[in-house]
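Inspection log for the structure reproduced underneath, given as structure tokens.
In this view, the complex is presented without one of its protein chains, the others remaining in place.
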Amino acid sequence: MRIRKCNRGSAAAAAMLALLLVILVVGTVYMFVSHLYPAPAPITSVGAAVDHQYDLTLYVTGIVFILSQLGLALAIFRFRDHGQQAHFTRGNNTLEVLWTSATIILFLGLGFLGRKAWADTRFTEPSANAIHVEVTANQFVFNFRYPGADGKFGKLDPKQISPSTGNPVGIDANDPAGKDDIVVPTLTVPVNRQVELLIRSQDVIHNFFVRELRLQQDAVPGMVIPIHFTAEQVGQYEIVCTQLCGLGHSRMHSYLNVVSDSDYENFLKQQAAGQ
Amino acid sequence: MSSHAQSAHAAPTGFVSKYIFSTDHKVIGIQYFLLALTAVVVGIVLSVLMRFHLVWPNAHLPFVSGGLMTQEQYLALVTMHGTIMVFFVLTTAPQGGFGNYFLPIQIGAPDMAFPRLNMLSFWVTFLAFVAIIAAFVVPGGAPISGWTGYTPLSGIGEVTGPGEGWGPDVVDCQHLAVLPCVTAGRSQFYCHAD
Amino acid sequence: MRAPGMTLMRMPLTCWGWFVTAILGLLAFGVLLAGGILLLLDRSAGTSFFLPAGLVINDQVQNHSGGSPLLWQHLFWFFGHPEVYIAILPGMGVASHVLSTFARKPVYGYRAMAMAICGIGFLGFMVWGHHMFVSGMSPYSGFAFSVLTMSIGVPSAIKTFNWLGTLWGGKIQLKSPMLFALGFVSLFVSGGLSGLFLAQPAVDNLLHATYYVVAHFHLVMGVAAIFGIFAATYFWFPKMFGRMMSEPLGKIHFWLTFVGTYCIFMPMHFVGIAGGIRRYADASAIEYLQKLQPLHVFMTIAAFITAAAQLIFIFNFFWSLKFGPKAPKNPWDATTLEWTTDSPPPLDNFGGEFPSVYRGPYEFSVPGAKEDFIPQHLAPAQVARAK
Partner (left out) sequence: MAGTTVTEIPELIGTGRNGGGASSGDGGGEGSGPSASGGVPQRTYVTGMIVGLGGILMFFMALVSAYIVRKGMPNSTWIPLEVPHILWLNTVILVASSFTLARSRSLFRADNEDGFRYWWGWTTVLGVFFLVGQVIAWRQLVAEGIYLQSNPSSSFFYVFTAAHGLHLVGGVLALLSVAFRPTHRLTRGTATEVVSIYWHFMDGLWVFLFLLLLLGR
């Protein structure tokens, strides 16, 4: 019976745990609201749509989070053992059905609402006048290939890859279409023009990630994966690799330069002259 | 019928049959639990080293060759932390440990359905754990391709460096191969709906 | 093997958890084994199951042909996602068990809880693709996987609400097992909800492979599962070793671990939202990662404290093994069969007299009964009635 005696919980412990949960809720909500460490503003309409979907999810989950954590805190404090008799119940089917259907509607609804922001980047075809740039990832750099004046990419031949002689992606020397191809280590695109990236990898799986585009895509060897975007703000943004790709993983990055149309033309001219 | 009635559960005598190669689900459960306890200590140490490196990458560590932790060592920590925690703590303690110990008691059974299979699967798990710890010392060192081991990074020796790196994970697969046996043993209890 | 009268719907929820976990392991591990064998052959025998043609490693072309890296990811995650539930389901069972025992109340919605466990196990096999949204997999299947993944939130929510329902109107005794079970609920909610972000491919465009993911799975399958293990340890230690664990040490361990883990993993979400990428050995190369360093410092300090707190547990464990007060048969006034036998149990668990089962596993505070708990093995005649 000694055990029975010490079964009494103390109000202090209950109060402390409840308080901790309240602090957790307040702190978390504050961090999310205050945006101390925000994601940078999106520079595409799709990015905005992604953020909208993110906010929507944040509201739904936020409400559930606050209610359940505070409910837990309240239950712990209010029903702590102070000698009362526990209320005997085995549950309530109406309630079960109620919250089951509620969560089904809430969560699945959220899932379907998220479809649009995903479809915009992945389901739709790029427009006919989109600029095509081929992104080649290898340990541990990105290379960006522009088709040049003829608008056609030259064939690739792995055997001819040699970064030292300025052919990091291995353009086939025997293919005339490849003669005027431009290969550069940073990505430069004109503002408000649709760009289609053809993402490929030479060795292991890499990833092309630009926070401001809200766009992430693995670069898988053996595959050429197209994605497209339309940047709406001039500026320089960081491209990083988010897929563990070996020892230099954390050093693998490049830049996305979004420039005005005229600057873009100049860039192409310079590079063409440089070939 | 009578044959197994007699042979069932004669109390084992002698230290080895009682505590090491015991077929008693309670002993096996405790063995799994202690294995997980060891594994979790290793895993925590690895994670602490990772956190340390993230904040003070240039701090000199006494036990690291050359003092500075290299990228390879960090990635090895990531991989081993993940693998050890998932396979030898989260899979081992709740199911292998407490499941083994209390499932039979809670349903009023004298033991698991297949006590010897049960013991076997523990010892294979144990060997797998020894092997994965050995990955730290094999030439080439521990794998660095993450516990998900995405190919081609994990598939080509030169890149991941340690050709031996995946050796442990293969042993791991062996232990995974045996796990279904113990799960089978466990599933017994339920195949007996009257 | 089950005791007379132990019908499926009279099994403790822990058994349901272990049962479904066993099935998951049975079906999932074989797939990983197959994948592992193929991968090993690729490594050592020069086959190309997963290795595509024209790989250039260190400027030399590898002679592999047309394998598929995505195939490995599919095989791996077909195992990998059920593995997550292999880790968490027993924890759920233990949490329900302990909550009911220390709230002196039957589990709220027992049948719904058991069905939710089965539902999670079933759905767990159909959502592996949500690890591969940006892997180059077809975006349409990506969307399908997204919807399926969201639907796993439903049984999880059912369990959460039922846990709260179990506590509501109870008589909560905050022993260390109960504290950890409550911690489990809180952590499971926090970690589970962030899953709703990652389950949507659009949002995954921003959060994939960032620390947000790390925070999510550490909270829900790492720390929550380990809280389940701690709850189980404090709860069953008396039965396993015949001695009680030290309550004060257990409580200190809980407070430090609970606060510590939240201090580690809550800030991690914000690192992820700001684009902090996981598996980076150093942040020096990427400009924007510099700004996040303060959060990393905070998390690291929290990690050190939390790790140190675990020493208390280890000390408590081994100290109590030797010096803990002797445990009675049923220290927690619990109802399930393990508490009807000695601590620790004899070789055949029940010393020859195997119990029969007459009632459900969580008969607490039944009106009309003298005690506030009725063990499963008590025949109706044996139940002492209140005057």
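By written order: A, B and C. Residues from 1 in each chain.
Going forward, a contact is a pair of C-beta atoms (placed from the backbone, for glycine too) under 8 Å apart; a residue touches a chain by one contact, two chains touch by 3 or more.
The structure presented is a predicted model; accordingly, all values stated were derived computationally and were not measured.
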{"item": "Touching residue (missing chain; options C:F122, C:W168, C:F304 or C:F354)", "value": "C:F354"}
{"item": "Omitted-chain contact residue, chosen from C:L41, C:V61 or C:L256", "value": "C:L41"}
{"item": "Those residues of chain C which, in the complete complex, touch the missing chain", "value": "1-7, 9-10, 26-31, 33-35, 37-38, 41, 45-49, 53, 65-68, 71, 74-75, 78, 109-113, 348, 354, 356-360, 363, 366-369, 374, 379-380, 383, 385"}
{"item": "Absent-chain interface as seen on chain B, which is shown", "value": "1, 3-5, 7-9, 108-111, 113-114, 180-181, 183-185, 187-188, 191-192, 194"}
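The rule is simple: only the chains that are shown with their structure count from here on.
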{"item": "Geometric centre distance via CA averages, chain B-chain A, whole Å", "value": "33"}
{"item": "Where chain B and chain C are represented by their mean Cα positions, the distance between them in whole Å", "value": "17"}
{"item": "Residues within chain A bordering two or more other chains", "value": "203, 205, 221, 243-244, 249-250"}
{"item": "Sequence positions of chain C contacting 2 or more other chains", "value": "52, 55, 57, 67, 69, 279, 281-283"}
{"item": "For the chain A and chain B complex, residues of the former touching the latter", "value": "139, 203-205, 221, 243-250"}
{"item": "Chain C-touching residues of chain A, taken from the complex the two chains share", "value": "3-4, 6-10, 13-14, 16-17, 20-21, 24, 27-28, 31, 36-40, 49-50, 53-54, 57-58, 60-61, 64-65, 68-69, 71-72, 75-76, 79-81, 84-92, 95-96, 99-100, 103-104, 107-108, 110-112, 114-119, 121-123, 138, 158-159, 161-163, 170, 202-203, 205, 207, 209, 211, 214-218, 220-223, 225, 238, 240, 242-244, 249-253"}
{"item": "Interfacial residue positions of chain B with respect to chain C in the complex", "value": "9, 11, 24, 26, 29-30, 33, 36-37, 40-41, 44-45, 47-48, 51-55, 57, 71, 74-75, 78, 85-86, 89-91, 93-95, 97-99, 101-111, 113, 146, 148-152, 154-159, 163, 166, 169-170, 172-173, 176-177, 179-180, 183-184, 186-190, 192-194"}
